[in-house]
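Quick one: the structure is below, and I'll ask about it shortly.
For chain A:
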Amino acid sequence: MIFHLDTSTTLPLGVVLLKKRVDATNSIELQKAFAQWLQQTNNFVFDCTELDFIDSSGLGAIVSCLRKALEHHGDVKLAALGPKVAMVFELTKAKKLFSIFSECSEAIQSFVTVSTT
Partner candidate 1 sequence: MNPIITLTLQANLRYARIASILACNIAEIFADCTCNSADIAEFCHAYELSVSEAFTNSVRYAKPSQPEKQVTIRFSSDDSALAVSIIDTNPQFNPVTKAPDISSYPEGGYGLFLIHRLMDTVSYTREDDTNILTMTKQATMTHGT
Partner candidate 2 sequence: MNISEKTINNYTIVSLQGILNASSAPKLKTYIAGMPDEQSLVIDLENVEFLDSSGLGALVGIARKKKTSSAIMKLARMNERVKKVFEITQAYTLFDIYDDVSAAAEA
Partner candidate 3 sequence: MKTLLVIKKQEYEWLIDLFPGVHPLLVPICNKPFIEFLVDFAILAGSNALRIVSDGVLEDVEHYCENGSRWGVEISYGSMRPADDTHTVIEKNRRFCLEERVIIISGFLFIRYNKKSEYASLFASLPSGELLSCPNGSISLTGTSTTKTGTPGTLPFSLAALDSIGKYYELSMEILSTGLTHYVIPGYSSEENCYIGRNVVIPKSAEIIKPVIIGNNVQIMTNSIIDKNSVIGSNVIIDRESVISGSIVIDNTYIGEHLEVKNKIAAGNLLIDPQSGTSIVMEDPHLLTTMTQSRVAGALLRRIVHAVGATFLIVLQLLPWLLLRPILGMQGKWKRKREQHYTGLPGKNVTLTNTTIEGTGAASAFAKALSLDRFTLLFNVLIGKLALIGNLPLPVTPAIRRLPNSHEGYRPAVFSYAEAEEWPEIGIDAEIVEHYYAVHSDPLKDIAMTQKALFHRTH
């Protein structure tokens, strides 16, 4: 996973590029890293373009990221979910917890729209 702070908009946004798999082997790593990132911003976009696989621990980690962001009055939005990843979110109803966008740029833009209105 790669984290960068997107400053293209008025709002500092954490954009996280998730790679290949989020599962039991790296979900704790994600949660730890997320705690670090939270010190820089409360709003995140998880870019799933390169994410092929997610299991329950991976899903759990992402949901816990969302929970922490919400506690800090921020949000985690998801972008560019592949069909397999989307199916897991749909199956577990986790889909309902997240705002999901087909493009990363749309997700970034959505934060701006909300903050200006």
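For this structure, a couple of remarks:
Everything below uses one rule, namely that a residue touches a chain if its C-beta (ideal position, glycine included) is under 8 Å from a C-beta of that chain, and two chains touch if they have at least 3 such contacts; residues count from 1.
A word on the picks: all candidates are chains of the complex that A comes from, given by their letters.
These figures come from a predicted structure and were not determined experimentally.
Note on this complex: chain A touches candidate 3; the remaining options among 1, 2 or 3 do not touch it here. Interface residues of chain A, counted against candidate 3 in their complex, comprise 55-57, 59-60, 63-64, 83-84, 87-88, 90-94.
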